[in-house]
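A quick write-up on the structure given underneath.
Excluded from the complex is one protein chain; the other protein chains are retained at their positions.
After this line comes subunit A, so read on.
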Amino acid sequence: MIATALRAHDAAPETLPLWQPADRPAKEPPPRARQPESAATGGLAVTVRDLSKAFDGHTVIENLDLHIPAGQFVAVVGRSGCGKSTLLRLILGLEQPSSGRVVLESEAVRAPPKRIMFQEPRLLPWATVADNVAVGLGETGTKAERRARALSALSEVGLADKAGVWPATLSGGQRQRVALARALVSRPGLLALDEPLGALDALTRIGMQAMIEEIWRSQGFTALLVTHDVSEAVAMADRILVVEDGRVALDVKVEVPRPRRRGDPILAALEGRILDHLLQNHAPA
(Lines give C-alpha, C1' and ligand atoms only; values in the text may rest on other atoms or scores of the structure.)
Protein backbone atom coordinates (compact mmCIF):
# COMPACT_ATOMS: atom_id res chain seq x y z
CA MET A 1 0.00 0.00 0.00
CA ILE A 2 2.73 2.38 0.97
CA ALA A 3 5.02 0.93 -1.69
CA THR A 4 2.70 1.95 -4.54
CA ALA A 5 2.45 5.46 -3.17
CA LEU A 6 6.21 5.74 -3.04
CA ARG A 7 6.52 4.46 -6.57
CA ALA A 8 4.15 7.21 -7.75
CA HIS A 9 6.49 9.77 -6.24
CA ASP A 10 9.56 8.12 -7.78
CA ALA A 11 7.94 8.57 -11.19
CA ALA A 12 7.81 12.36 -10.74
CA PRO A 13 10.75 14.22 -12.29
CA GLU A 14 13.37 15.47 -9.83
CA THR A 15 13.37 19.07 -11.11
CA LEU A 16 9.77 19.80 -10.18
CA PRO A 17 9.50 21.53 -6.79
CA LEU A 18 7.95 19.24 -4.21
CA TRP A 19 5.31 21.81 -3.43
CA GLN A 20 3.73 24.18 -5.86
CA PRO A 21 0.92 26.69 -5.54
CA ALA A 22 -2.29 25.46 -7.09
CA ASP A 23 -2.94 28.79 -8.82
CA ARG A 24 0.19 28.74 -10.98
CA PRO A 25 -0.29 26.61 -14.10
CA ALA A 26 2.16 23.70 -14.12
CA LYS A 27 4.42 23.19 -17.15
CA GLU A 28 4.02 19.47 -16.85
CA PRO A 29 1.11 17.51 -15.49
CA PRO A 30 1.46 17.73 -11.73
CA PRO A 31 2.34 14.55 -9.84
CA ARG A 32 -0.65 12.35 -9.28
CA ALA A 33 -2.48 13.33 -6.13
CA ARG A 34 -2.19 10.72 -3.45
CA GLN A 35 -5.12 8.30 -3.71
CA PRO A 36 -6.12 6.30 -0.65
CA GLU A 37 -5.61 2.67 -1.42
CA SER A 38 -8.68 1.51 0.47
CA ALA A 39 -11.59 3.41 -1.06
CA ALA A 40 -13.93 0.93 0.55
CA THR A 41 -15.31 3.57 2.90
CA GLY A 42 -15.29 6.15 0.11
CA GLY A 43 -14.39 9.65 1.20
CA LEU A 44 -16.84 12.47 0.57
CA ALA A 45 -15.92 15.06 -2.02
CA VAL A 46 -16.81 18.58 -0.96
CA THR A 47 -17.85 21.32 -3.39
CA VAL A 48 -18.59 24.80 -2.14
CA ARG A 49 -20.15 27.28 -4.57
CA ASP A 50 -20.41 30.97 -3.98
CA LEU A 51 -20.86 30.52 -0.26
CA SER A 52 -21.66 33.48 1.94
CA LYS A 53 -22.49 33.75 5.60
CA ALA A 54 -23.27 36.79 7.65
CA PHE A 55 -24.03 37.09 11.36
CA ASP A 56 -26.08 40.13 12.31
CA GLY A 57 -25.00 42.04 9.24
CA HIS A 58 -21.34 41.19 9.78
CA THR A 59 -20.10 39.13 6.83
CA VAL A 60 -17.94 36.25 7.89
CA ILE A 61 -17.68 34.31 4.63
CA GLU A 62 -17.95 35.99 1.26
CA ASN A 63 -18.51 34.30 -2.11
CA LEU A 64 -16.25 31.38 -1.36
CA ASP A 65 -15.63 28.68 -3.96
CA LEU A 66 -13.85 25.50 -3.07
CA HIS A 67 -13.50 21.92 -4.21
CA ILE A 68 -12.01 19.17 -2.08
CA PRO A 69 -11.62 15.79 -3.82
CA ALA A 70 -12.48 12.68 -1.85
CA GLY A 71 -9.76 11.46 0.48
CA GLN A 72 -7.76 14.66 0.58
CA PHE A 73 -6.38 16.03 3.84
CA VAL A 74 -7.03 19.76 3.85
CA ALA A 75 -5.95 22.18 6.54
CA VAL A 76 -7.56 25.57 6.94
CA VAL A 77 -5.48 28.18 8.71
CA GLY A 78 -6.08 31.79 9.52
CA ARG A 79 -6.31 34.31 12.26
CA SER A 80 -8.97 34.13 14.96
CA GLY A 81 -12.26 35.34 13.61
CA CYS A 82 -11.31 34.89 9.97
CA GLY A 83 -14.19 32.52 9.41
CA LYS A 84 -12.42 29.17 9.31
CA SER A 85 -14.56 27.56 12.02
CA THR A 86 -17.66 29.00 10.38
CA LEU A 87 -16.61 27.48 7.07
CA LEU A 88 -16.24 24.12 8.76
CA ARG A 89 -19.64 24.33 10.36
CA LEU A 90 -21.23 25.37 7.07
CA ILE A 91 -19.68 22.41 5.26
CA LEU A 92 -20.94 20.06 7.96
CA GLY A 93 -24.39 21.54 7.96
CA LEU A 94 -24.24 22.86 11.52
CA GLU A 95 -25.01 26.33 10.18
CA GLN A 96 -27.12 27.42 7.25
CA PRO A 97 -25.46 29.64 4.61
CA SER A 98 -26.82 33.07 3.88
CA SER A 99 -26.34 32.28 0.20
CA GLY A 100 -24.53 29.74 -1.96
CA ARG A 101 -24.37 25.96 -1.66
CA VAL A 102 -22.38 23.16 -0.14
CA VAL A 103 -22.49 19.85 -2.00
CA LEU A 104 -21.10 16.60 -0.62
CA GLU A 105 -20.69 13.70 -3.05
CA SER A 106 -19.70 10.14 -2.55
CA GLU A 107 -18.97 7.24 -4.85
CA ALA A 108 -20.34 4.73 -2.40
CA VAL A 109 -23.89 3.49 -2.74
CA ARG A 110 -24.88 4.85 0.66
CA ALA A 111 -23.21 8.12 1.54
CA PRO A 112 -20.96 7.68 4.57
CA PRO A 113 -21.63 9.99 7.53
CA LYS A 114 -19.76 13.17 8.34
CA ARG A 115 -18.30 13.60 11.77
CA ILE A 116 -16.63 16.39 13.70
CA MET A 117 -14.06 16.47 16.44
CA PHE A 118 -14.44 19.54 18.63
CA GLN A 119 -11.82 21.44 20.56
CA GLU A 120 -13.27 20.09 23.79
CA PRO A 121 -13.68 16.33 24.08
CA ARG A 122 -17.44 16.73 24.78
CA LEU A 123 -17.73 13.31 26.37
CA LEU A 124 -20.86 12.37 28.33
CA PRO A 125 -19.65 12.24 31.94
CA TRP A 126 -22.32 9.72 32.94
CA ALA A 127 -21.42 7.11 30.34
CA THR A 128 -18.41 4.81 30.32
CA VAL A 129 -15.72 5.33 27.72
CA ALA A 130 -17.07 2.48 25.58
CA ASP A 131 -20.61 3.86 25.76
CA ASN A 132 -19.31 7.27 24.80
CA VAL A 133 -17.65 5.86 21.71
CA ALA A 134 -20.86 4.01 20.89
CA VAL A 135 -22.71 7.33 20.71
CA GLY A 136 -21.15 7.69 17.29
CA LEU A 137 -23.06 4.63 16.12
CA GLY A 138 -26.59 5.72 16.94
CA GLU A 139 -29.02 2.82 16.92
CA THR A 140 -27.52 0.75 14.10
CA GLY A 141 -27.02 -2.95 14.74
CA THR A 142 -27.46 -4.89 17.95
CA LYS A 143 -26.03 -3.82 21.27
CA ALA A 144 -23.31 -6.45 21.08
CA GLU A 145 -22.29 -5.31 17.59
CA ARG A 146 -22.13 -1.70 18.70
CA ARG A 147 -20.01 -2.63 21.68
CA ALA A 148 -17.64 -4.65 19.51
CA ARG A 149 -17.22 -1.77 17.07
CA ALA A 150 -16.69 0.65 19.93
CA LEU A 151 -13.99 -1.55 21.40
CA SER A 152 -12.25 -1.88 18.06
CA ALA A 153 -12.29 1.89 17.59
CA LEU A 154 -10.83 2.27 21.08
CA SER A 155 -8.00 -0.10 20.30
CA GLU A 156 -7.24 1.95 17.17
CA VAL A 157 -6.52 4.90 19.42
CA GLY A 158 -4.78 2.75 22.00
CA LEU A 159 -7.34 2.95 24.80
CA ALA A 160 -8.91 -0.50 24.75
CA ASP A 161 -8.01 -1.06 28.39
CA LYS A 162 -10.01 2.02 29.46
CA ALA A 163 -13.28 0.84 27.97
CA GLY A 164 -15.15 0.56 31.26
CA VAL A 165 -14.02 3.67 33.14
CA TRP A 166 -15.70 7.04 33.62
CA PRO A 167 -14.36 9.92 31.53
CA ALA A 168 -13.68 11.95 34.67
CA THR A 169 -10.73 9.69 35.44
CA LEU A 170 -8.96 10.29 32.11
CA SER A 171 -6.36 12.90 31.23
CA GLY A 172 -7.03 15.58 28.61
CA GLY A 173 -5.12 13.74 25.92
CA GLN A 174 -6.91 10.49 26.66
CA ARG A 175 -10.28 12.20 26.50
CA GLN A 176 -9.49 13.64 23.10
CA ARG A 177 -8.46 10.18 21.94
CA VAL A 178 -11.83 8.84 23.08
CA ALA A 179 -13.47 11.69 21.17
CA LEU A 180 -11.43 10.68 18.11
CA ALA A 181 -12.54 7.07 18.49
CA ARG A 182 -16.14 8.25 18.72
CA ALA A 183 -15.74 10.26 15.52
CA LEU A 184 -14.19 7.34 13.67
CA VAL A 185 -16.35 4.46 14.88
CA SER A 186 -19.01 5.02 12.24
CA ARG A 187 -16.44 5.05 9.41
CA PRO A 188 -17.14 8.62 8.28
CA GLY A 189 -16.55 9.91 4.78
CA LEU A 190 -15.67 13.35 6.03
CA LEU A 191 -13.94 14.02 9.32
CA ALA A 192 -13.86 17.65 10.37
CA LEU A 193 -11.40 18.62 13.07
CA ASP A 194 -12.08 21.97 14.70
CA GLU A 195 -8.80 22.81 16.45
CA PRO A 196 -8.97 19.51 18.34
CA LEU A 197 -5.43 19.55 19.67
CA GLY A 198 -5.29 23.13 20.88
CA ALA A 199 -5.82 22.29 24.52
CA LEU A 200 -3.17 19.57 24.70
CA ASP A 201 0.47 19.87 25.66
CA ALA A 202 3.05 19.90 22.88
CA LEU A 203 4.23 16.30 23.10
CA THR A 204 0.73 14.85 23.35
CA ARG A 205 -0.20 17.00 20.39
CA ILE A 206 2.57 15.54 18.23
CA GLY A 207 1.54 12.02 19.19
CA MET A 208 -2.08 12.76 18.34
CA GLN A 209 -1.11 14.28 15.00
CA ALA A 210 0.75 11.11 14.08
CA MET A 211 -2.21 9.00 15.19
CA ILE A 212 -4.75 10.98 13.19
CA GLU A 213 -2.55 10.87 10.11
CA GLU A 214 -2.05 7.12 10.41
CA ILE A 215 -5.76 6.45 10.77
CA TRP A 216 -6.52 8.76 7.84
CA ARG A 217 -4.09 6.85 5.66
CA SER A 218 -5.66 3.53 6.49
CA GLN A 219 -9.32 4.59 6.29
CA GLY A 220 -9.19 7.08 3.46
CA PHE A 221 -11.83 9.60 4.55
CA THR A 222 -11.68 13.25 3.57
CA ALA A 223 -10.15 15.21 6.41
CA LEU A 224 -10.77 18.90 7.04
CA LEU A 225 -8.58 20.32 9.77
CA VAL A 226 -9.08 23.82 11.10
CA THR A 227 -6.10 25.03 13.06
CA HIS A 228 -4.31 28.17 14.05
CA ASP A 229 -1.04 26.24 14.27
CA VAL A 230 0.65 26.48 10.87
CA SER A 231 3.30 23.89 11.70
CA GLU A 232 0.55 21.40 12.51
CA ALA A 233 -1.13 22.15 9.19
CA VAL A 234 2.11 21.72 7.27
CA ALA A 235 2.92 18.45 9.01
CA MET A 236 -0.45 16.83 8.45
CA ALA A 237 -2.15 18.15 5.32
CA ASP A 238 -2.00 17.57 1.56
CA ARG A 239 -3.29 21.05 0.96
CA ILE A 240 -3.44 24.22 2.97
CA LEU A 241 -6.04 26.95 2.62
CA VAL A 242 -5.38 30.32 4.16
CA VAL A 243 -8.65 32.06 4.93
CA GLU A 244 -8.62 35.82 5.29
CA ASP A 245 -11.60 38.16 5.53
CA GLY A 246 -13.98 35.41 4.56
CA ARG A 247 -12.13 34.39 1.41
CA VAL A 248 -9.45 31.88 0.46
CA ALA A 249 -6.35 34.01 0.19
CA LEU A 250 -3.89 31.20 -0.48
CA ASP A 251 -4.30 27.62 -1.67
CA VAL A 252 -1.08 25.60 -1.45
CA LYS A 253 -0.47 21.91 -2.04
CA VAL A 254 1.97 20.13 0.20
CA GLU A 255 3.56 17.32 -1.72
CA VAL A 256 6.18 16.15 0.72
CA PRO A 257 5.97 12.36 0.93
CA ARG A 258 4.73 10.77 4.11
CA PRO A 259 5.80 10.01 6.76
CA ARG A 260 7.02 13.57 7.14
CA ARG A 261 10.04 14.43 9.22
CA ARG A 262 9.79 17.28 11.68
CA GLY A 263 12.38 19.86 10.80
CA ASP A 264 12.19 19.04 7.09
CA PRO A 265 13.52 22.20 5.37
CA ILE A 266 10.85 22.17 2.68
CA LEU A 267 8.11 22.04 5.30
CA ALA A 268 9.83 24.80 7.23
CA ALA A 269 10.05 26.97 4.11
CA LEU A 270 6.38 26.45 3.39
CA GLU A 271 5.48 27.24 6.96
CA GLY A 272 7.53 30.41 6.76
CA ARG A 273 5.81 31.44 3.57
CA ILE A 274 2.36 30.95 5.03
CA LEU A 275 3.24 32.74 8.23
CA ASP A 276 4.66 35.66 6.27
CA HIS A 277 1.41 35.87 4.38
CA LEU A 278 -0.64 35.74 7.56
CA LEU A 279 1.43 38.34 9.33
CA GLN A 280 2.07 40.73 6.44
CA ASN A 281 -1.09 42.72 7.00
CA HIS A 282 0.00 43.53 10.49
CA ALA A 283 3.75 43.92 9.97
CA PRO A 284 5.18 47.36 10.76
CA ALA A 285 5.58 49.47 7.59
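By our rule, a residue touches a chain if its C-beta (ideal position, glycine included) is under 8 Å from a C-beta of that chain, and two chains touch if they have at least 3 such contacts; residues count from 1.
Criterion: contacts and distances are computed from a predicted model.
This complex has a chain not shown, and the name its UniProt record holds, of "Glycerol-3-phosphate dehydrogenase", "Urea carboxylase", "CcmD family protein" or "Aliphatic sulfonate ABC transporter permease SsuC", is "Aliphatic sulfonate ABC transporter permease SsuC". In the complete complex, the residue from A:Glu62, A:Glu105 or A:Glu120 that touches the missing chain is A:Glu120.
Residue A:Gly138 is the one among A:Gly138, A:Gly158, A:Pro259 or A:Gly272 that touches the chain not shown. Panel shows subunit A; residues 92, 94, 113, 115-116, 118, 120, 122, 124-127, 135-136, 138-139, 166-168, 182 of it touch the chain omitted from the view.
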